[in-house]
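Sending over a structure as structure tokens; questions will come in a sec.
Excluded from the complex is one protein chain; the other protein chains are retained at their positions.
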Amino acid sequence: MLAELLNPYHLQIASFIMINIILGISIYITLSSGQLSLGNAGFMGIGAYTSALLTIHFEVPIIIGVILGALVAGIFGILIGIPALRLSGVYLAIATLGFGEVIRVIFVNWESVTQGAVGLSGVPHLGRELFKTVTAMGFEPEMLGLRNNQVVYLMVLTLLVVINIFLVWFFIRQNKSRVGRAFAAIKMDEKAAESMGINITYYKVLSFTQGALLAGFAGALYAHVMAYISPADFAYHRAIEILIFSVFGGSEVIWGAIFGAAFMTILPEALRVISEYRYMIYGVILILMMAFRPQGIIDVSFLKWLKKMIKFRRGTDHGTGTKKHN
Amino acid sequence: MLLEQLINGITLGSIYAIVALGFTLVFGVLGIINMAHGEIFMIGAFIGVLVTSVLGLPLWVAFIAAIAVTAILGYMLERIALRPLRGKQGVSHLAPLISTIGVSILLENLSHHIFGAGNHPFQNSFAEIQIQIGSITIYIVQILIFVISIALMLILSYWLSKTKAGKALRATAENLETASLLGVNTKRTITTTVIIASALGGIAGILVGMAFNSVNPQMGLSMGLKGLAIIILGGMGNVKGAMAGGLLLGLAETMIVAYGDSGYRDAVAFITIIVILLVRPQGLFGKNTSEAGR
Amino acid sequence: MVLELKNITKNFGGISALTDVSFKINKGEIFGLIGPNGAGKTTMFNVITNMFLPTSGEINFLGETISGIKPHKITDKGICRTFQNIRLFSQMTVLENVLVGGHCRSTSGVLSSVFRTKSQRTEEENTRKVATELLELVGLSSYEDVIAENLAYGQQRRLEIARALASNPSLLLLDEPAAGMNETETDNLFELIKKVQQRGVTVLLIEHDMPFVMKLCDRITVLNFGKKLAEGTPEEIQNNPDVIEAYLGSEEDDQIA
Amino acid sequence: MLKVTGIETFYGKIQALKGVSLEVEQGKVVTLLGANGAGKTTTMKTIAGLLKPKTGTVEFLGENITGMRPDQLLRKGIALVPEGRAILSTMTVLENLEMGAYHRNDHDIKKDIEQVMEQFPILKERSEQLGGTLSGGQQQMLAIARALLSKPKLLLLDEPSMGLAPLIVADVFRMIREIKSSGTTVLLVEQNAKQALKVADYGYVMETGKIIINGEAKDLLEDPRIVEAYLGKKSS
Partner (left out) sequence: DTTGDGDSKNADGTVTAKIGVISYLSGPGAAYGEAITNGFNLALDEINEKGDVKIELVIEDSAGKQEQALTVAQKLMSDDDIVALLGPTLSTEMNVVAPEADLNGIPIMGTSTTAAGIPQIGEYVFRNSLPESLAIPAALEKAVAAEDAKTVAILYGNDDLFTKSGFDTMKEEAENMGLDILTIETFQKGQSDYNAQLTKIKDLNPDLILASALYNEGAVIMDQARKMGIDVPFVGGNGFNSPQVIEIAGDAAEGLIVATPWFGDKDEPKVQEFVKKYEEEYGAKPDQFAAQAYDALYIMAEGLKNAGEADRDALRDALAEIKDLDGVLGKFSFDKDGDVVMEPTVLVIKEGKFQLFE
């Protein structure tokens, strides 16, 4: 029963959804202070390579590797974020896209370390390492009537879900606080925000760095879920994919990025039956989306509506007296 | 070798410049980066292949056909992917970026579906005509590309800065509502611009096909990225900047191969723009319009 | 003395927007800055808040020089402004706008915000309390949850004032607050600014509505072509022939109009 | 000349105009008054073609012009000086003026530009400055001058005196008189109700998307409802 439910295929997709959600949040965070960064694929690569190299060559435990990967990406975030302050709008977008490309080219050319296009194989696999640990402690998959790869992916997924819940909680709280308000103010009017005493340099670099850190974190996790990385994983297409998560799902609210990441990961699978036309359909969906719902699927009013629906369902007996001023 | 490499660089740069002109025109008027421009360029190249290699018709027919097809594509792009977003409330400035990415994905896969994934040769006797100067071979196509790019740049910059239509275009670029109040038919202005930009892409497509004898569905992407880099380099919406940026990049790429490490060729474009943006955030030729706290 | 401007000059390329302007503002007064269009009034605000660096000259605020300090630090020190073309955070609610105004009077960072430490909670409570109070003051209490963009024009102007007050300034700079208001609304604004003054805030005001300025201000400086033309009490200014010629216009002018 | 009948205009779901009807006679100055948010700007924009009414019609010189584009209307002779000036900020003052004459093909353009520059000397002085860097009041002058260059039959002015120095305000009202005497019809939105009623022949007062009062301008000046709501307590 459990064995049927836990199809590794589905677990695998769910894990990718979780990683993509982190990427979605990473671009959302920078966007929330009004900066469009297309460099997150590059930061993701930095995180992935850092963690992979550390775990391969120095036998650093995966957890430490992932954390260091995220930190290194974060440091790059600061280094790029500061000069990027001078840019805005599309200029920033293209410059960060360019940063991503430069990073990829470095991965390709720095062969002595990165193995170039051949990529790094034999990256310790998160699930398999965990599996080794638990079996060493005497756990047998048969005890739950599960197969090895089911257990492996189940553990990966569980870990990723926990991480995601924490991150979403973290950023929702941040958003509701003084820091989140400063981001939003900068996004809406930088000059006015500055006049209100907001240190725009600090907050812009902060949000840029948070985005980079998250992207690096997702990249490091990616490396240990795929067990193999190559420069092509962090190229233009990835940057665009991450952007689409947020814009398709809705770039105003964190839930948009989450929904977008989940939906856009499932979509190619759902369209597998018509795989020949898959990408064409993908393109058409993007065009239609923008024409009919340019703010993305999930926006503030959608969330309000959703809340109302839930309240309505739950509490018809309390009445739904919501005051309206306008 | 230096001379030959210079010729290589100028040829490549001129092509970059024509592609960038299309980008810059659309950006200048709509403030939009048309991510589908590279793919329109690619379709132009394919039309060239179809007309000359498959149908065996003369080159000028290919040019006309490519211009016609890409112009129609431009029209459709405007109607389907851009116009519905315009003037709508709550549309983020990212929306057109995404919808043109949608178009680019669609076009790339469509052409892949129709023409297959491989390279198509662009065999044309005109492309074979060459001049021999000492040990250096120059192809007429190379000269043609250079001349066309310069001519296009001159025509466009004259058109934009001196003619009434050009002014209308700039007014439209700045503020749709105001322009229409001043009597500009903004819808037509925009459509015309996107069509012209697309046709420029078509021309560039054929020229690339001839110069390098290679046409494939993926060529749009790398050319598109370079085009982006160039308009940043030259200053967005600046015609002369696009030309200068194109030539600069073509030469820089060639020279890094000739005297440096060809592995970093693709990075040159972006390293340059990162450096330039840090020194001059508005690009080499962009105007600095610092905003006051009003 | 709250603010002292010493020989401020500001050039934009060939255009000199301000030439050698000096004046002092005393604590608690409402000080008017008037002059023809393009005289350099808004530029003066931009210089005081360091949005523009002056070409030359020095600014003293509460006995301390503030030349060359970053604009957000200036707000920290106690100068806050409104804009000639309203610049609210248009997608935020009214309350959130004022909360942002309180930014520089609070300190909690990312971690304390996320983990809601005790000091963060008290601080947040305080900020909210101040914000509600200010909305009450400007008469927007019942609009707390309205998106700023949807407010009527006059309300937006008042919200801008509340937002600026949230930073607890000693000096408030108002750039044409009465522009686009009808006379009833202007009267309300008059009351509001008086109340602000009673809170101990010094006000520097740019305005073209002369009856309003003359009634409200304690002292006035007139700029013309970037230079100081006159300074004095409303009476003195109203009767200054130079000012009449350059700016106010004579009675006949008014008759024609 | 202009006849607006029962227009209702929406911003998305928000209804800003709830059936506005008004009429402007040839050669007259008509003013439209009302508190902030009453719908004055919306009315002007609807007439100028920037907004499309859901119901109702706009007629100009006997022709139904409802739903036409602004550029078409300009050709028919309707020009709007919008609220907030709408200067082309990346174009020079001169280019802004040239754009004002965009739809004209006659040979007097140069002369006319000279003429408005004389009316507003500062524009001549700053003809090469970028529009966006002008001071607020300078921008307002440029906007009016630009509209005049289109030689309209009907000029729509949305708060032309906003942000202008008293002297210039006086100038603007003087100019409105001149415009009228040169045969151009004017529809004027103003906060400065008293001044507006002084130059106008006829007036309408709006409140929350409806016309609530109309009448001859001199009668409105005396109307107690208006005196209380719009002319303030001040007796000056």
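Which chain is which? They are A, B, C and D, in the order written, and residues in each are numbered from 1.
In this section, a contact is a pair of C-beta atoms (placed from the backbone, for glycine too) under 8 Å apart; a residue touches a chain by one contact, two chains touch by 3 or more.
Quick caveat: nothing in here was measured; it's all calculated off a predicted structure.
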item	value
Chains still shown that are in contact with the chain withheld from the display	A, B
Identified contact with the non-displayed chain, of B:N216, B:N238 or B:T272	B:N216
Contacts of chain A with the absent chain, listed as residue ranges	7-9, 11-13, 16, 104, 108-109, 116-119, 121, 125, 128, 147-149, 152-153, 226-228, 230-233, 268-269, 272, 275-276, 278-279
Contact set of chain B toward the excluded chain (per top definition)	1, 4-5, 8-9, 11-12, 109, 112, 116-121, 123, 130, 137, 139, 208, 211-214, 216-219, 221-222, 253-254, 257-258, 261-263, 265-266
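Basically, only the chains that are shown with their structure count from here on.
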item	value
Chain at maximum distance from chain B, centres defined as averaged CA atoms	C
Separation of mean Cα positions, chain C and chain A [Å, integer]	43
Euclidean distance of C-alpha centroids - chain C vs chain D, Å	29
Sites on chain A at which at least two other chains make contact	191, 195
Touching two or more other chains - residues of chain C	42, 49, 51, 81, 83-85
Chain B-facing residues of chain D, complex	11-12, 48-50, 69-71, 74-75, 79-80, 82, 86-91, 95, 98-100, 102-103, 130, 132-133, 136, 146, 150
Residues of chain B defined as touching chain A within the complex	27, 33, 80-81, 84-85, 88, 90-99, 101-110, 113, 221, 225, 228-229, 232, 236, 261, 263-264, 266-267, 269-271, 273-274, 277-278, 281, 291, 293
Chain C residues within the chain A interface of the complex	49, 51, 70-72, 75-76, 80-81, 83, 87-92, 96, 99-101, 103-104, 106, 108-110, 113-116, 120, 123-124, 127, 142-146, 150, 163-164, 167
